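This is the structure I have questions about; it appears just below.
Apart from one protein chain that is not included, each protein chain of the complex appears where it belongs.
In this document, chain identifiers A and B correspond to the written order of the chains, with residue numbering beginning at 1 in each.
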Amino acid sequence: MGTFVVRRLLGLIAVMFALTVLVFLIFFETPGVDPARLMAGRHPDPQTIANIKHEFGLDRPLPVQYVLMMKHMFVSRDLISYSTRTKVIPEIIAATPVTLSLVIGAAIIWVIFSIVLGLGAAVLRGTIWDPLLMVLALIGISMPVFWLGEIVNLFTQSRWHNFFLFSWVPPLGYTPLTQDPFLWFKGLVFPWLTLSVLYVGFYARVLRANLIETESEDYVRTARSKGISERRVLVRHNLRTSMITFVSLFGLDFGILVAGGALLVEVVFGLPGVGLLTYHSLTGLDLPVIMATVIYGAFFISLASALVDLLYAWLDPRVRPT
Amino acid sequence: MAEPLLEVRDLKVSFRTEDGIVRAVDGISFTVHEGEVVGIVGESGSGKSVSMMSVMRLITDPNAIYAGEIIYKGRNLMGLSRDAMRQVRGQEIAMIFQDPMTSLNPVYTVGWQIEEQLNEHNDLQKGQARRRAVELLGQVGIPKPEERIDDYPHQFSGGMRQRVMIALALSCNPDLLIADEPTTALDVTIQAQILELIKRLKRDFGSAVALITHDLGVVADIADRILVMYAGRIVEEGDKEQIFYDPQHPYTWGLLGSIARLDRPKAQRLTAIDGQPPSLIHRPQGCNFRPRCPHAFDRCRAEDPALTDKVGGGHLDACHLSVDDKRAKRDATINPQLAESA
Partner (left out) sequence: MSSTNGGPLLQAEHVVKYFPIKRGVLIQREVAQVHAVDDVSLEINKGDTLGLVGESGCGKSTLGRCFVRLYDLTSGRLIFDGQDITSLSRRELRPLRRELQIVFQDPYASLNPRKRVGSIVGAPLEIHGIGDRKDRKKRVQELLEKVGLSPEHYNRFPHEFSGGQRQRIGVARALALQPKLVIADEPVSALDVSIQAQVINLLEDIQDEFDLTYVFIAHDLGVVRHVSDRIAVMYLGKIVEISPAEELYERPIMPYTEALLSAVPIPDPRESAARERIVLEGDVPSPINPPSGCRFHPRCRYATDVCTQIEPPLVDYGNGHLAACHHPLNVDKETLARVSVDQAHSPAQADDSAKPVQPAQRSS
């Protein structure tokens, strides 16, 4: 098991390295683009450009430039966003709890609901509920999340805001947990639900398909022949092995969301998370921020992928190296 | 004669499908007595597995239709509630399956799986289940059971896995063990080991065994009585001596003739049975075996033969030929030496 872990972690480092090089090359070596000018922001004066050139060693050989960029990003952490004039790294660190609040809350909701829905559909197979539940899931998958978010806002923020059901909904924005937990919660309820809708649909379908597949496995038949209850067969045998796929997919999706994939929800609900930060940096062509968010994202996805592999090995003994 | 342990009366199992109703088991009746080994022989499509799975009520296909009775120790299993049937499963009747590679849950240790069954049917104290599981693994011949109990199924070889399955099945001392082709997927030397094990355990535990197989060699060794099934029906039934030395049904002759035997001089040509097993949806008119039977005559098309005792001694067969006719034709069909042993 030890070599397995070491190998995955080494792989993680290798991927990170490759990604930083790639990002660096894209931003700094695209012909026809002067990185110094881009990094200098909207109305650059020659002095700023000269400063940048010097700081990032743009006259020096490529590997040196790369090393300097990495130094600015990780060591001295003084990369400066040229639109907001603030340091990038602290900005990202500040945005992370927002994204995490959003994503973790949504994840809890979607896992619970998708298991309920998927199990329900599989158990009720043959009745009208199975296709009904699956159509519901399909609707969930098909609705674009930004559209859904805006519709939700339409009702909760303006149209029906005075209606008792939604009057408690705070205006768009985020309140840190430490500042006012109740407000934090209220402000996140609808973003959570909006984000989960898509995933509940997807995971319910995946789980149902897996459950149906494992139902016909020989070991489920053996379990039944032992005389244990149907419920136990379902949960301990059928569900347990179906969860392997479910958990692997979940790990990857969760990683992607933490990495800034919840962008659309953050924009629609005005949550200043990493996704929103990425969005602003892209529209403003704020190079340092773009670089930083790309690397932040890549790190989390690679980490998630490595963790999923380990988790898979924990769940499925057959995969463990002997 | 004592009450039979299991009595199946006119069991019919059909499945609704797009192409029609598949009559997988078309009215079979047989008994199993305490401590005896009944071999159920047939090829694919004969209904042997479906009938035994029905005894355990393990078929989950919602399109299955049942008829008939399955009387176990005086109770009709078909009429039991789900909970009552669960009590029977694993505790009174246990089953081992064909493919040991896939029949054990890969994510739990073998100890966990045995203990699950023990705890289901017994009120055991902490640690008792584990001790019993170790004991069982030892009884089925797994070396160092106290270590291997925490291993996962994929860490065992095929033969060892089948032993684990047997340990599982016998854990609650069932009175009837159903073995569905337990050695088909195993190598020949491992098969011999498992058969010896089943014989020994049958002695030690005293359970009756219903052994399903397509291999007549296996039943010759281990069975007391034999049922030969074809197309969902029993076509011949008798004890070991009767079936092997005085077989009455042309299908049985075909089976015996198809085997390339080690104990006889090399045959010139194997006696194959022409054709394919019949469709279970649209059965042939009259006798189901008629289209493939080299001895069919007009009565075979007109009338479906019933399973009756024509030759005596509890030896049943479903064939219209007279006993003398049969003996004459049989010896022409299979090895002539057979006549000498009769």
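Some observations on this one:
We take it that contacts are C-beta pairs under 8 Å (C-beta built on N, C-alpha and C of every residue); 3 or more make two chains touch, one makes a residue touch a chain.
This is a predicted model, so every value here is computed, not measured.
Screening B:G111, B:P153, B:G232 or B:G254 for touch with the missing chain picks out B:G254. Only one of the listed residues, B:A220, B:I281, B:A302 or B:A332, touches the absent chain: B:A220. In the complete assembly, the contact with the undisplayed chain comes from B:D187, out of B:D187, B:D204 or B:D309. In the full complex, subunit B touches the omitted chain through residues 43-44, 142-144, 148, 157-160, 187-193, 195-196, 214-218, 220-221, 240-241, 244, 254-263, 266-267, 269-274, 276, 341.
Methods note: only the chains that are shown with their structure count from here on.
Centroids built from CA atoms put subunit B at 54 Å from subunit A.
Those residues of subunit B whose C-beta lies close enough to touch subunit A in the complex are 56, 58, 60, 62, 82, 86-91, 94-95, 97, 99, 102-107, 116-117, 120-121, 152, 154-155, 165, 168. Partner subunit B is touched in their complex by these residues of subunit A: 126, 215, 217-219, 221-230, 236-237, 240-241, 244, 315-318, 322.
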